[in-house]
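Shown below is the structure under consideration.
Every protein chain except one is present and positioned as in the full complex.
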Amino acid sequence: MLRVAICGGSGYAGAELLRILAAHPHVNITVATSEKSAGKRVTDLFPHLYRYRDVIYEPLDREKIISRADLFFMALPHAASQVAVDFFAAQGKKVIDLSADYRLRDAATYEEWYKVPHMFPGTLKKAVYGLPELHRKKISRASLVANPGCYPTGAIIGLIPAIKKGLIKLDSIVIDSKSGTSGAGRQSEVSFSYCEINEGFRAYSIASHRHTPEIEQELSAAAGKSVMVNFTPHLLPVDRGILTTIYAKLAKGLEGKDVHGIYQAAYGKEPFTRVLDTGKFPNVKNVRGTNLCELGVAVNKRTATLIVVTAIDNLVKGASGQAVHNMNIMMGFDETEALNAIALFP
Amino acid sequence: MLRVAICGGSGYAGAELLRILAAHPHVNITVATSEKSAGKRVTDLFPHLYRYRDVIYEPLDREKIISRADLFFMALPHAASQVAVDFFAAQGKKVIDLSADYRLRDAATYEEWYKVPHMFPGTLKKAVYGLPELHRKKISRASLVANPGCYPTGAIIGLIPAIKKGLIKLDSIVIDSKSGTSGAGRQSEVSFSYCEINEGFRAYSIASHRHTPEIEQELSAAAGKSVMVNFTPHLLPVDRGILTTIYAKLAKGLEGKDVHGIYQAAYGKEPFTRVLDTGKFPNVKNVRGTNLCELGVAVNKRTATLIVVTAIDNLVKGASGQAVHNMNIMMGFDETEALNAIALFP
Amino acid sequence: MLRVAICGGSGYAGAELLRILAAHPHVNITVATSEKSAGKRVTDLFPHLYRYRDVIYEPLDREKIISRADLFFMALPHAASQVAVDFFAAQGKKVIDLSADYRLRDAATYEEWYKVPHMFPGTLKKAVYGLPELHRKKISRASLVANPGCYPTGAIIGLIPAIKKGLIKLDSIVIDSKSGTSGAGRQSEVSFSYCEINEGFRAYSIASHRHTPEIEQELSAAAGKSVMVNFTPHLLPVDRGILTTIYAKLAKGLEGKDVHGIYQAAYGKEPFTRVLDTGKFPNVKNVRGTNLCELGVAVNKRTATLIVVTAIDNLVKGASGQAVHNMNIMMGFDETEALNAIALFP
Partner (left out) sequence: MLRVAICGGSGYAGAELLRILAAHPHVNITVATSEKSAGKRVTDLFPHLYRYRDVIYEPLDREKIISRADLFFMALPHAASQVAVDFFAAQGKKVIDLSADYRLRDAATYEEWYKVPHMFPGTLKKAVYGLPELHRKKISRASLVANPGCYPTGAIIGLIPAIKKGLIKLDSIVIDSKSGTSGAGRQSEVSFSYCEINEGFRAYSIASHRHTPEIEQELSAAAGKSVMVNFTPHLLPVDRGILTTIYAKLAKGLEGKDVHGIYQAAYGKEPFTRVLDTGKFPNVKNVRGTNLCELGVAVNKRTATLIVVTAIDNLVKGASGQAVHNMNIMMGFDETEALNAIALFP
């Protein structure tokens, strides 16, 4: 049994790791940390995690917990993750970091967008960006995986085949994303209270969201040159789900079925990314609670534009499910282990 | 007192006309028609319209009702509206048509998108597109006003100042809209049942929605040349509201404050379109139940892109409120009469 | 023009007073206070209250504001209201207190349930419980009105006719209430965040809610003897609305139509309480945004039980609307002034 620690276990991503891993036959959770909730039971915060009623949050005391786990899921806030990740990685532990701290390969870009310097550029170099659809092989050999952000997951999966095949004009990309409210975490701000979110809908962080450079990094790598995108997140009055609608001018004349074929070829063997039949488009409700990314493609012939729509559950494929997928790849487990749930519909 | 008929009064737009007009000091509702609900009381369908408990729906018998009203609001389904509108207009009555039948000036375009021929091209020529922000003067002299579609209202208002001032590249426009479910009308389809919509979110009619030519018609007129757009509607799990996020490449170097100034100049005197302060963006919840269009603008300097976000209540500014606004202009009433409600928040 | 101060204007009840009073022809709002938000504009907190964009919250400095208003709406937290109410009332101002501080005529009962002593028993004696359906005459002569709690409003209206006519066994009353989340106020607690409330439903404060003695006070007065009730509140995933389902054993054999007649006789002339036709029961959605209490009655003959269901909007009839109603009565205005809105449906 693999001994697993969940550092930062009192947020939604941590709770979701506990939920998913409960079904994993090869994993034993030995540590769950939380600074704010240290001393409390998991079930004090999350009554639905009754199975973990004997697990008590403890503070993240690195020295004390390092010997009690083989693999560390890090679900700490951005910036807070840097030191702990470096510590565990330096001691030869497997680490999967759900924060943004090790996603951007360029420390200067990290500092520009996150407003704090990166203190461990050496460790940063060893981190692998954990999007299995792109980097499966590297992940399988990695010790440190930077788990992708929720928005980047849906955006990058939606664009990579088109970019790799040179289908689109790279300066024309628009990524319009809509996320369920759990993406903001377990919130105590008035602006995330029920009455402010319910029956509302708004854009935020226009032209300035921190997931922008992460999306651009992976698209640029695939394109072989610098790509900049328009990315606008919106806040949906649902618990879970990100729908991303992507637009890009076609670089050449293409029919919808051509593009569909290219996407099908790219993802046909993926266990969790599913290209829907021509004319079908995804709904976040159909992937709720699953590690799936569902994807539809179309061509607007009047405007010569490629349109791709992707749907994920932001807490699963957009966070904890993808983290478990990465663990499965790193450890040589069956990739779908613990990730076979069917969506809860309705 | 102006005698008013509401033809097609049993849908949400009809009910909303009844709600709004209850506060109008110069209007008397004398007829409410419904084929399906003929013989029923208004309150059988809409208990909240208790004030109209004595009003009984009757069939739309043109000959019978024409003498009982001076102005006809037509809230019939598309295609069904053509004949009745022509009939009332031909008899010299004022008509405000909430259907799409008289919005597209080109009968061929109408037939292409709506799949039925237009039988009254002569009457069509006399119709004025009822977006007060664009056509106030013509509306004031019109006998027949084609009330804009819900999506076009938010999209056109969001783009006109930029187009008129030549700020943007016309072949780069992306209009990503998200509408509350009442936009689909009073529905008996499984796909609009509570359990299918709630906690879901999806795009629909990708690259094929019928509001596309309507948007293009008004943008083209403003541009002085043909404009084609990418327009994608999505279905929001809220009752009311359309948020539209618009992207277009800038034609020249501009700062956010420049654009803000241009929009402020364009709409500063409008009673219902409000440009938010720089850095602020609208939320559909803040305009719920009102005739407002709230609008925020930004420039993404990295990608040289203009981003505009507009919010309306699809049943008010996107339908019945704008219809009453048009009536106020046509009749010389105070423009804001019956339209002064503050949004119901939360 | 009546000069009005709103003390505690930054919560939902305060914002709702501002919204409702905007339509009042005889009222001028001259003061809005908030300790936390002093110095901020009303629109910084509530963008939908654009009409008040020039109003700035100030701290509640009693000496400073007393001369600037004739009537004071007090929307402060419980206990915080005691001193300020006493101060304004002692100076001969009209006061409508939306807190619980002056609702319970017995200071000992107040202390038992609210865990703080009442410091102004003399002022308490002068307060009138502001449920117009029960105490219209006293309200018309009052200087100090204690505005009823949201739950008590729906519960008391639902029970008074049955109690006054001796229809029910007084020891058998069950009041099962379900409230929209705005009843908890403008919240920054995790437990009221969107993701915790949405798709959830739960009871709270079982057998211990502070509205219990308030309900019992009014029922006891009507019965002429002490009445104790089972009252259970629940939290609904909607913004607004309280539905209260009431059960009580019949004291004698009665048909549904008998009871319906008794309720109709009791409330037939009320401007805001409406007894629905036999067989009809209310829906909170039909009273949203209004000052209405809609009410349905039934008799379960198998169990000899009276069942009454009432629906209100907790922020309007359950708080600010009823406060304005009380003001209208106190000042001799038309009772329905500013309170004529039709429900926003859907």
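Every chain is named by a letter (A, B and C) in the order it is written, and numbering of its residues begins at 1.
Methods note: a contact is a pair of C-beta atoms (placed from the backbone, for glycine too) under 8 Å apart; a residue touches a chain by one contact, two chains touch by 3 or more.
Computed from a prediction, not measured in an experiment: that's the story for all the values here.
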Options C:Ala5, C:Ala32, C:Leu144 or C:Ile307, residue touching the unrepresented chain: C:Ile307
Out of C:Ser188, C:Thr245 or C:Asn340, only one touches the absent chain, namely C:Thr245
In the full complex, which of B:Asp86, B:Asp101, B:Glu133 or B:Glu199 touches the chain missing from this view? B:Glu199
Pick out the residues on chain A that sit against the missing chain. 12, 15, 19, 22-23, 46-51, 182, 199, 239-240, 274, 280, 283, 285-289, 340-346
Touch rule applied to chain B and the missing chain gives residues 12, 181-182, 186-190, 192-199, 237-239
For review purposes, identify every residue of chain C that touches the missing chain, sorted by number. 171-172, 174, 176, 178, 195-196, 198-204, 206-207, 228-230, 232, 234, 236-241, 243, 245, 247, 249, 281-286, 288, 296, 298-303, 305, 307, 309, 311, 346
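Here, only the chains that are shown with their structure count from here on.
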If we define chain centres by averaging CA atoms, which chain lands farthest from chain C? Would you check? A
Which whole number of Å gives the spacing of the CA centres of chain B and chain C? 37
Mind checking the centre-to-centre distance between chain A and chain B? Centres are C-alpha means, answer in whole Å. 38
Distance from the mean Cα position of chain C to that of chain A, given in whole angstrom: 46
Multi-chain contacts in chain B, i.e. residues touching at least two other chains, fall at 199, 239-240, 283, 285-286, 288, 346
